[in-house]
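Here the complex is missing a single protein chain, while all its other protein chains stay put.
Here is subunit A:
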């Protein structure tokens, strides 16, 4: 045995081989130049003997082969001339080369002369071809056989008795041509497969690699077949395809099966595939269990769908041959046959099928559902998917219909859609849900029935509520916000012009989002609330119709829902948000003339304020909000209003910090003076508020004096002055120019007191306030007159 020589030895062997080829080629050329046929044959045979080596890897062997090949071209030319000159008939030559004692050189020479023989047309091409392909059986060594047959295929390619070819013979000759290529293909494939099983086991992997390098030699035959004019659909259907498939299936070699199936799909026209779909697909379940069928099958579906897309006129054919049913069937069988196929493989197949049906039969939603159903069936054995690649594929499976229909509504009609989603793990479910939402956003799809919304929320439930056993801790805060914001945006997309239906929608949404738990509600509830308020305003717009008791969609009802919803939020707890929403609702209720409702909302807001809002800053914000809202309310009766305003002022005076108290109290002054026609105009209480504010400001000043040794800024006084001016302009009788004059003086005194720290911003504030007064004076008119008596200097 030769030692395992490695690359160096191989290089050397190759070099030796090349040297041998070159040397003999040199003598061969000499013989050719001197027209010495006998020597030419002798040296060419010797040259070809170099190809008998068993020591080269396919790659190196190819190198050697190519060198010999080039020389053979010259020899072929010589043969052609020789026969044309008549010095040796081609028939004699055909015999003469067969005298060579070694089979490999003999067959190379025979093929070469065979090519000349066909060209000479002294015998029908088909006979020569038949003979050649049969004789080549003499080489059973895989590598050498492959190259020899590849040589045969090469030299015969332009000489097949094809239809329209100059070598076309009788009617039978096309069959012979096809038979020739088929046979060569079958034999080459056998050799190729055999390579895997020869030699030591430990080099199995290496052999697999080497074989891969050789695959195109085999595949080329299929390419040649596809180029034969005479292979029409009938012949392809009756002869070519069945024969190829028989070989592919019977060779039982995964590498070959994968490559050849792929080859078949690539080289033959789509039209043929479509018409022979059944035959082609029937081969797939028979392939070896490890063959990567999904890739091949996906290729096929891709091709056919592109075909359908490129030429819409063939679509009826797709229907006629029931392409979808056949694919679906075949995939089922393949999955059944390949027990070990990982889930990802199966899902990939379904993705391809889905893509196919979406492209070919976009109108057949039932097909899509069928695919998803099949997928569910396949997955049904498993629990949630662990395999990340499989998950990815499922996401692809689910995204495809969304992209295609760009309308989630279509997807919602797919009964199996959510069932497929069930198999995703939690985080992927969320991703998928986001994809769905994004699709809706992108296409601004409006989802308008509660049934669909029910289905939709079922799909995105990963975002809506905590999944069983889900651990939120690893979730990034930012991501979570992003997700929930998406949901919030989604809620705004749910719309129906019909009020009743819209109400149903709201109920559905409410039902779902209330399951969201404390973390989600702050994001989702506002959306729902505002969506609901929008409906309220629409109802308000057509007041007349709403009166009937039968109509379920009344603002009252909606407010009930809102109440519940916000209540949930306040329990979360997210009191500040809840408070804001209550106030919003109250305002809406105000607009709907629903006093008790508005009152109730206010009550709720106050309760929240009292019980839940402890933070002083939050209190300040809240109180200002309450004041602002309450100021705009105009439906309250005197009693209710009094209660509320009273409460509000009470709260204001109880704020922690004096300046805050002061500001809240002077803000409360607005509660007693509205510009509305029938609004409250209680100047006395306004003044009361302002005075109280002044008191508080004073107290604040003194407190500052005591604690820090310097009085605080006079800003509060100036602010109060501004309020005075406001109400002064409004014409409240209780506020007179003297009161204002006093206040200005007071501020001046405060400013000049020794303890006051000069603050440029207060300075400026005061100055501009005085400037305003001057300005109003100069403007003249009734306001100017009013101001006339106020002295600013």
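We take it that a contact is a pair of C-beta atoms (placed from the backbone, for glycine too) under 8 Å apart; a residue touches a chain by one contact, two chains touch by 3 or more; residues count from 1.
Methods note: contacts and distances are computed from a predicted model.
> Since a chain is absent, check the UniProt entry for it and pick the matching name: "UBC core domain-containing protein", "Anaphase-promoting complex subunit 2", "Os11g0629200 protein" or "Large ribosomal subunit protein bL28m".
Of "UBC core domain-containing protein", "Anaphase-promoting complex subunit 2", "Os11g0629200 protein" or "Large ribosomal subunit protein bL28m", the absent chain's UniProt record names it "Os11g0629200 protein".
> For the full complex, which residue in A:22, A:102, A:311 or A:702 touches the chain that was left out?
A:102
> Please identify which residue in A:59, A:73 or A:137 touches the non-displayed chain.
Of these options, the touching residue for the absent chain is A:137.
> Could you list which residues of subunit A touch the chain missing from the display?
52, 95, 98-99, 101-104, 106, 134-135, 137-142, 144-145, 190, 194, 198
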